[in-house]
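Only a single protein chain was left out; the remaining protein chains are all shown in position.
For clarity, chains are labelled A and B in written order, and residue numbers in each chain start from 1.
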Amino acid sequence: MSQATMTRNAIQIKDLDLYYGEKQALKKINMSIEEKTVVALIGPSGCGKSTFLRTLNRMNDMIPGVRIDGTITMHDEDIYNKEIDVEMLRKEVGMVFQAPNPFPKSIYDNVAYGPRVHGQRNRKILDEIVERSLRQAALWEEVKDRLKDRATGLSGGQQQRLCIARTLAVEPEIVLMDEPTSALDPISTAKIEELIQELKQKYTIIIVTHNMQQAARISDRTAFFLNGELVEEDKTERLFSNPKDQRTEDYITGRFG
Amino acid sequence: MSAEEVVIHHQEGESGSPTLSLVEKRERSHFGFRRWKNRLAHGLFLISTMIGVIVLGALLWNVVKDGWAWVTPTFFNNFASRLPEQAGIKAAFWGTIWVIGLTVPLTFIFGVGTAIYLEEYARKNRFTRFIQLNISNLAGVPSIVFGILGLTLFVRLMGLGKTVLAGSLTMTLLVLPIVIVAAREAISSVPNNLRLASLAMGATQWQTIRRVVLPYSMPGILTGVILALSRAIGETAPLIMIGAVSFIAFTPGYALDAFTVMPIQIYSWVSLPQPAFQHLAAAGILVLLAMLLSMNAFAVFLRNRFSKDK
């Protein structure tokens, strides 16, 4: 990070507007996200954090009545270009949801799901992918003897790490996380925070959290959203210690939200 | 529950305070009458409900009494005959198996296909509502009208003749609404976050349906299919319409053979005056009920088996 020449932008967002029907949920967002950093999105609930996150892997496409203006560029391509294959995009931009949502299949089949969907049939390669992904998600030691067990039998924290492993199994470049620890106990939360620190060696991580301590603990940069606007985006230490915008200061000092 | 408590309190009050105004007394006796009415109603409602149970008992007893002795190996191994002692259900039994065997895949594919379309692909517009209205109305069309359709469309217009295939197609149209309704319910019970998880990994919509939605909803779908088959197995009128005849002395060998089915064989025995044929009919009914019972037991088994896993 210190060597400016070595950093590349993973995502470039320009003048992004998003409407749910008549209602505008994102207003003129401009932001660039560097490779292999952790970016935290904070802001009061309803301010558009999840909506913003979903624009990055086009999960908003599924919601009827959504309209988007502006551009989001990854690898020199506008991901809203007509020619884009959304499935390929989502393979590169993985997503972890708020509540753990493992499939009611075995642990193995959960992790192997993505690779299989993308055409991987070779049993040996799948075995490798499953082990590697589970190791990356710091779950391997706990489940290696019961890969055939139902994933739904795991504890909440384990399920969420399994969902992370499942996402990593398709080898994305970017991982989006929407309040991944809000449904978990403190110990599981700590494990996942630790994991995120590990993962940023290889992945660009964008995480929504409404826990400001968490943002401060794990992120390199933080973006503050309010009413669909990106109010301020900066290095995490700077944003929390020396915010430029009054609204940011009000929010981080707990004056609202 | 709470009404009974009120009643009890009232009684206690009575023994506790012997001096009562006339108004109170009248109210009390009125309450006693209301209580008595409640009891009477309770009894009547219970008896009404029990009528169903009693009828079922009488019906089963009636069939077993008449038919039990006639369920013999001969009965399974022989074809229809003018001599009651030599008559059997071989043709009808295998005819039913054939018709059901063809109806299962057809209803499964068309029924589940429709349900997937309506739940996963269709937009909530007027056209979709029209399809839905159409399905719920079809569910109320008398089965004999489906028979008229089958006769006109499959037997005559398409030239399939009075064959197993024509019968199965007719049956498929008849029970399709049952499968569609059950499958839709099963599919809509799949948690949406599982779909999202799959799509977010870059799975296509169809991959998501095939690998996540369908496995999850399969027990519900299968229960619906079995329900539909129970209906199909007992249906008589539509197959009478398309001309499935009871005097058939062979088992169908392929889909374009003539055939008969169990309910039609039973019907033709019921319509004969000699008492011996009534016994044959009862024996046929026993076999039919046994088939139904085992199918439904299988449905319950499926439901329990799969719901444990969720």
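Here, a contact is a pair of C-beta atoms (placed from the backbone, for glycine too) under 8 Å apart; a residue touches a chain by one contact, two chains touch by 3 or more.
To be clear about the criterion, contacts and distances are computed from a predicted model.
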Looking at UniProt, which of "Septum site-determining protein MinD", "Phosphate transport system permease protein", "Cytochrome P450" or "Alkylation response protein AidB-like acyl-CoA dehydrogenase" names the chain we cannot see? "Phosphate transport system permease protein"
For the full complex, which residue in B:L149, B:A182, B:M201 or B:L302 touches the chain that was left out? B:L149
For the chain left off this view, which of B:N38, B:N192 or B:S294 is in contact with it? B:N38
Give the residue, chosen from B:A69, B:I109 or B:A290, that touches the chain omitted from the document. B:I109
Where the missing chain touches subunit B, by residue: 1-4, 6-7, 31, 34-35, 37-38, 41-42, 44-46, 48-49, 51-53, 55-56, 58-59, 62-63, 66, 109-111, 113-114, 116-118, 121-122, 130-131, 134-138, 140-149, 151-153, 156, 173, 176-177, 180, 204-206, 230-231, 233-237, 240-241, 243, 263, 266-267, 270-271, 278, 281-282, 285, 288-289, 292, 296
What does the interface between subunit A and the hidden chain look like in terms of residue numbers? 8, 74-77, 79, 83-85, 87-89, 92
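The definition used in the following text is that only the chains that are shown with their structure count from here on.
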List the centre-to-centre spacing of subunit A and subunit B in whole Å, with centres computed as mean CA coordinates. 48
Taking the complex as given, what residues does subunit B use to touch subunit A? 123, 191, 193-194, 196-204, 207, 211-212, 215-216, 309-310
Touching residues on subunit A, where the partner in the complex is subunit B: 57, 59, 62, 64, 87-91, 94-95, 97, 99, 101-105, 113-114, 116-118, 150, 152, 163, 166-167, 170
